[in-house]
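All remarks here apply to the structure that follows.
What you see is the complex with one protein chain gone and the rest in place.
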């Protein structure tokens, strides 16, 4: 499948460049009858907007979404939902110089090698603005999941070396922290760390953790269609992500089997449960009913004000200072993008999962 | 797409259970004219065979592959290549007891929840033997890559806490180490560590590193079709993998932008190059011409001899000791599986990548 | 894949309803470097516009296309091309009555059964306006084909019982005929026939023939990926099409093998050729270098002014007269839709076909 399409049954196709006319997404495969309004989408888009704290670029992006199709009298019709955000505040002059050289850590060189040329304005298709389509599509997926009792919460687990204390995570603190860290004390320390980076014209990365609750056991398919494999693709496809892990993740590689195995038990509701959740809610690629836990590592923002060496399109080594409006850290704004990708993945796999058992299919078609 | 199909253009479909009649793969989309013989496949399968050292299960699996279609007079014909390995040494009696309960760390419970019942013999479809199809398919992909000058080398980077010294990695040592660790001194320490685990009826995990050289710049597609996203799905789909990272991976999240950016330069051959390769050969989801570097974290083998608590199918908490033939560590045998998944992914994305530029397409069809 | 996505490598996703805000398409997988402007698209859209002759609905649809992304400095960038046509002349009041019953020959009942309700304004997603996205996408595909020396010409072969004389077909006459019949004498007779239908408040169907020249031999894949199978899906997916045939089509079923086989020969250019082309340019699902010939049967426009019996949503049998603006025949306007679907199909299969042979792939990657 071409590169901007995601999902087998619940599919999204995103489009748009940083400095083109706009960006958008078409959601194909959304079931009919879901209540949906532009506000449902806007709430998600607002969470990725820049300019709200001093740790994100002072660009003002209105990013108002418009639903163009697929909704009639307040409900989805089952046909494609096209959503669009017009670009309003893009200033092309900021980017005129960078057309001639390859910014370190950016996709400029790779795009030129692949396509022969590139839309150099603001990163074009490789800009962070590309995620607008993901987030709008993810907002629809999240609404579906909410109807099924499933909640997705992502937050910043660490920025640079500063990590939240697992014991102090309170979800209600996420939006109280300018960095979306649910441990406010860690958040303050991270703010100080970021101030240092900004003074040094430098940038920072971090880790986002995402917890999904309410997923029924049995979602995901053995072998290539594993739920964790699908989540890994989804999250790794976000720009700047360099690592993904599920449950105990890389730490599991250092543990002994007796430490890492989650023993099954009968919980207070009389249901099968696990005493621990090192598996992160997925066993053999299939959800086991425990919360799904994943983490994504984001590299530091490659756009920095400090001088760097690079090469220009004439093949000369040069020194450059990248001007423009940079985020010293993009991790807090990426929280909603991780949620969106998790939602898109989960809805798609749950839809496929409705065909796992003959008895359920027979019941479905009798009832219809 | 159903769960056992992988790849958009160069596709594989694997099938088979641990204790069924056999396992296999159909490769669809392999170009015509590739020299291919059963020996090409067997060499890869032999690398995943158990029973060769004391750190893998003493089961003897012949695992002789047979090519059933798609090859004529020593070359592929462009039509599906069906390959099969018959099961010969499976002893069902070893597994009769475990039908009744859920092994901790295994997929038993998830399968039952999804499908209503399961083939409990040796893990059925969730057995490590499932990878036979991947490896056979990956051997075909690797042969294609070899014709294009691309090499894939994976090895064990760490077992438990014991990690190879990056400065001491010698690829020629991989097969000299019973643990496929390319730093023989680390390998010896890891052997000692494993002896301890075996004495304690316990198991270990580890990390596999995979390096791909010779990949031209420009492979991979922006947004969802990123090369790193495709690799993440591919590698995370291997049983027991709980984390995947590219280049500096999770470490990147702790670095500053000025540290993590790879400066471009002109190398001694007069070509654009990078001074460092923290990106792991992929920028913006597209290969940049540097070696591609990825790592996968494997959890410790969940099958251990030590007593564990769990739940049976009647919903009672019980204590169990899992009998049978277990690998104290599966990581060394998984090296070739990681290579196979990387090869399958790369061939598929390279094939898609042939349509990136109109001038190249026009040239292709003129020449044909 | 969800229902509004077409193509494996060169993919389009269409969206929009008759009376929503607009309609559009996202083309994903278009190679970089193709010169493309809105005029290229508009020319195709203008050919499907209504209101130009008395045989199409007098609605005036401006149908001005806007390219929103994927084109930079006059050339495609390789990233998704989003195109949109805003709805400007839709009058919802025309359709208020039909919300309550099921129009014979229309999708109303089927939509209600599938989705539980429907956007009843002008047919919603099942309106003929849905083809705007197809035609815009097809215009891009046609531009690619033109660069490869491939031409697609469709025309009306018959309306009702009146068929063009194969010996009198002149492609330059297509646009001279208000019915796009390339035999002007047949066209006149068909006009008379249509006048009769209009007097009787009735409608007519017809057959479109499509001829594709310049296709190299070797396009299409054996078994399910046959070029004729892909074309059949593409063309049958156009609303109102009830039959598709290739070459001699249904007539072949009545012929003897000795009559229907095309003998191979060496033509005047010294190339392998066929003495006849009953195969319609496709043998075993693969193009053979001769022109590809396909025909599509369109049923008569289901919207007629004559009174008909039907059922309303309360389950009562009623008599209705459908008001509004109907095309007495939609076949002439569908000519460009057939061309579009043929172009989309052919580009996709040609892109996949670039990976058929190892020697060609090796040459491609050396050259890059």
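Chains: A, B and C, in written order; residue numbering restarts at 1 for each.
As a working rule, contacts are C-beta pairs under 8 Å (C-beta built on N, C-alpha and C of every residue); 3 or more make two chains touch, one makes a residue touch a chain.
Just so it is clear, the structure is predicted and the values come from calculations on it, not from any experiment.
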| note | Of C:31, C:205 or C:332, the residue that touches the missing chain is C:205
| Residue among B:35, B:62, B:116 or B:315 touching the omitted chain | B:116
| Among C:20, C:285 or C:332, which residue is in touch with the absent chain? | C:285
| said: Using the document's definition of touch, tell me which of B:69, B:89 or B:321 contacts the absent chain. | reply: B:69
| Residues in chain A touching the chain absent from view | 8-10, 29, 31-34, 76, 78-79, 144, 147-148, 216, 218, 222, 350-352, 354-365, 367-368
| field | chain C residues that touch the omitted chain in the full complex | value | 1-6, 8, 14, 102, 104-107, 109-111, 113-116, 125-126, 130, 158, 160-161, 197, 200, 202-207, 216-226, 228-237, 239, 242-250, 252-266, 270, 272, 275, 278-280, 282-289, 297-304, 306, 308-311, 315-317, 353, 356-357, 359
| note | Residues on chain B facing the left-out chain by the touch rule are 1-5, 7-11, 13-17, 20-24, 26, 28-29, 32-33, 66, 68-70, 72, 75, 77-82, 84, 114-119, 124-125
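Here is the rule we use: only the chains that are shown with their structure count from here on.
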| Innermost chain, taking as reference the mean of every protein Cα atom displayed | A
| query | Centre to centre, by mean C-alpha position, how many angstrom separate chain A and chain C? | reply | 38
| query | Which whole number of Å gives the spacing of the CA centres of chain B and chain C? | reply | 44
| query | If you look at chain B, which of its residues touch at least two other chains? | reply | 8, 216, 218, 222, 356-357, 359
